[in-house]
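Missing here is one protein chain; the remaining ones are kept as they sit in the complex.
In order of appearance the chains are A and B, and numbering begins at 1 in each one.
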Amino acid sequence: MRLRHPRATRRAARLCAAIAVIVVGAALATVGGASARTDVRSADVQHLTWALGAPIRGLEYTHSADSGTATVVSLGCETLVKYDRIGRLRPALATSFTTPNTLTRIYTIRKNVKFWDGTTLTPEDVVFSLQRAASSKAGSQIAAFYTAVKSIKVQGNRVVIRLKQPDPYFRYAVAVTYILQKKYWQANLKDIGTPQKLTMCTGPHRFTKFQGDGTTELVAFDGYWGGRPAVRSITLKVIVNEATRLLAMRQGEIDGSFRLSQDVIDQWKRLPNTSIQLAPELRTAYLSLDTAVEPWNDVHVRRAVAYSFDKAGLVRAVLRGYGDVAPTMPPPEQWGDVMPQPQVRAFYRTLPKYSYNLTKAKAELAQSGFPDGFKATLPYPDSEQTLGKAALSLSENLKKLGIDLTVKEVPTDAWFATLYNHPSPMGPQIISWGVDYPDPADALHFIYDSKAAVKNNFNTANYKNAQMDRLLAAQQNSVTNAVRANAIRRALRLASVDVPYIPIWYQDIAMGLSTKLRYRGWGTWYLYQPWALDISAR
Amino acid sequence: MSDVVASSPAAELAAPRPRRGFSPAVGIAFVVLAAVVVCAIFGPWIAPYDPNDPDLLASLEPPSREHPLGTDDLGRDILSRTIVGARTAIVGPLLIAFGAALIGNVLGLIAGYRGGVTDSAISRWVDFVYALPALLVAIVVVGVLGGGYFLAVALLVVLFSPIDTRIVRGATLDQRSRPYVEAARMLGLSDRRIMTRHVWPNVLPLALANAFLTFAFAIVSLSALSFLGLGVGPATPDWGRMLADSRTLLFDVPTAALAPGIAIVLTAASVNVIGDWLYERLSERGRAR
Partner (left out) sequence: MTRRSLALYVGRRLVALVLLVVVISFVVFSLLYLAPGSPEQILLGARPSTPETVAAIRAEYHLDDPFLVQYWDWARDALQFDFGRSIRTNEPVVDGIRERFWLTLQLGGLAFLITMLLGVPLGVLAALRRRTATDRGVVALSVVGVSAPAFATGILLLYVFAVRLGWFPVFGEGSGVIDRLQHLALPAIALALTGMGLVLKLTRTAVIGSLEQDYVTFARARGIPRRRVLGAYALRNGLVPIVTAAGLLLAYMLAGTVLVEVTFALPGLGSLLVESVRTLDIPMVQALTILIATIVVLVNLLADLVYVAIDPRISFEKAKA
């Protein structure tokens, strides 16, 4: 699971720049001077200028594993498998993948894939990249995805991965592990992914310049196995300030951007040269209540707070309607192929709703050990102002119950440190969590599993329920969808009754695009694939 | 012998000055300041709505009869928040301006007058505070001492004092070499007496000019710290905070940014105008003696 990291959001005095204005002029000039290129095609985009909302740390994902980095790295580097629009896995550098038994996965590597320097992709490159990703010793930030792996070996033109125990999520680890050229990586172990060394991959665009807080440039790689890219060159610019990004789009200085902040989406919609697309971000905001201490160990108190949350109002006011009330933790689209969407939504409708109702809240509180209220403090990180607003709204509602909830703002990194260090008591927390892969058990392990109520893990509610643990183990040890779906449903229902966490909302993600361009098939999982391939001129 | 102060009847070089009453600009400044003070003291009673009460159904409403300045994204009345926000725009910044001026004047006088090692020591201190990354200091202060309003005030007093120190030191150096100082020294007056009663009054106009500027700068600096947990909490209405929060509301509900922004600017400008005027009146009266 992945909490919202400040690097992936735009708040905070935060940085960076980029070049780009000459873009339009240069683009026109290049098109005009087409004598050098005899194969200018009508759907070509000579130059794509894209705005990033936050700076990124480096081009090597295992040392910089956040959504911003993925968005940039994916333009040039590829994975064995990739997500389609709704999160199913499709072939990428692997032409096929099979599971002869629950402990083995075999990937057949595509032939005649070229790296940017002209050499051919071999299974050795794949194995090396996967091993780097799996290695805690190498400091890989996604090593936790690979804990079940026993061995990764070459077998002819295939890569065979053996697991120690069944792991229904392992297949997704491979979707976010980028394959680099082994030779290049070994030669530049210390500084791969830096502005000086860049990277060496197989993707449709090659990095020519990288500046994490400024301008990054790529050019088309015509030797790409998937064919000549329509976008001939790309410039990425970091523009953190939302208003500046909006004005840049208005003036045509950029062609588009992802992850517009909720409060500017309507203004982007009003721009005449821009179109907006929306997709579920698969991000849930939730309140965590420390069940290990008073008064949060009393389920009536927790339910009283749940009834005091005007979730629908918050979605309307704070998210401007670009989101949904969350009845439970996993967003419905996260169920992937574990259970079909209609069934998921039907199931969600059966869960206890805790709609905003102060009368019910008071009734619950009266049944608790604290009928006259109590005092508590709720901190939130300064990079997540929407969480702060939700907290303030809740605090004002709780006043009517006699509960004095002081909302405190803390510097984001101090706040993260608290979550990591898992102090005792943890107290209430308000958190925004982004999904890692399309499986509803993603978060469940990390926030409901009693083993996760320790340092460096995120069971911040200190929820320890034997039945929950059994259900989680049951779904983990099976690879049959029906069995897993059943266990997960029961787990989520238990969670709704116990309410150690109060899910608040699901967020949508928005992309703004110049009306001169077309972007086919944009969806939640855009960031893990060479998304520039889906862009063409109108 | 009577005190020797370097001054003379005001030169008439400048263009004609209005002599009676005060100019309209000063009048406006008084009105603004009076309004702000009234809001600061009586804010919660004057405000038509509870500034903190969110009304999610009334989010982002444009100005109307019920809400003359509209509502912000949590549905809180902007006019009420602006009125109550006056409180944090006055007390804290005033304390900061005063505190930084106090430290700055004392250190600057001593450094400029004494020279030598004392000057070196104080100037090194100035360089040190100047070069410290303020953000880091703020984060550590919050981490170690917790947050809070007066902690923020204290921190800014320390961080702003080098500016006052440099100004006063420069002016003191300038004065130190003048004949009247030499004369006073020859008369056997003590250092302290010369510094406070002879040099400082000539340095004072510069120190004051800067002190009012510090006030202006402090209003927004305090709110910048609030994001770190220092300064006002997220619930308290505060102009600087409102301005920062409304950055993206600019095109939806412009008053959310305009109200606090204009309030800050008017207050700061008024304080400076009144300050200048007040000083001129006081020094005139003194000189006429």
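Please note the rule applied: a contact is a pair of C-beta atoms (placed from the backbone, for glycine too) under 8 Å apart; a residue touches a chain by one contact, two chains touch by 3 or more.
Only a predicted model underlies this, so the values are computations on that prediction, with no experimental measurement involved.
For the chain excluded from display, the touched partners among the shown chains of the whole complex are A, B.
If you put the hidden chain back, the residue from B:Leu94, B:Val158, B:Ala183 or B:Ala244 that touches it is B:Ala244. Contact with the omitted chain, checked across A:Thr177, A:Gln334, A:Gln429 or A:Asn457, is made by A:Asn457.
Here one chain is not drawn; of B:Val153, B:Leu230 or B:Ile264, the residue touching it is B:Ile264.
For chain B, the residues touching the chain absent from view are 6-11, 13-15, 17-18, 23-26, 29, 113-120, 123-124, 126-128, 130-137, 139-140, 143-144, 162-163, 166-167, 170-171, 173-174, 176-178, 185, 191, 202, 205-206, 209-210, 212-213, 216-217, 219-221, 224, 240, 243-244, 247, 250, 257, 261, 264-265, 267-269, 272-273, 276-277, 280. Annotation for chain A: contacts to the undisplayed chain at residues 1-7, 12-22, 55, 57-58, 60, 63, 65-66, 136-144, 147, 190-191, 193-196, 211-215, 237-241, 243-244, 247-248, 250-251, 253, 411-414, 416-418, 420, 434, 446, 452, 456-458.
We adopt the following convention: only the chains that are shown with their structure count from here on.
Each chain gets one centre point, the mean of its Cα atoms, and the points for chain A and chain B are 44 Å apart. By the touch criterion given at the top, residues 12-13, 241-243, 246, 261, 263-264, 266-267, 310, 313-314, 316-318, 380, 382, 385, 388-389, 391-393, 395-396, 406-411, 413-414 of chain A touch chain B in their complex.
Touching chain A in their complex are the following residues of chain B: 52-54, 56-57, 59-60, 73-75, 135, 139, 142-143, 147, 226-229, 233-235, 245, 247-252.
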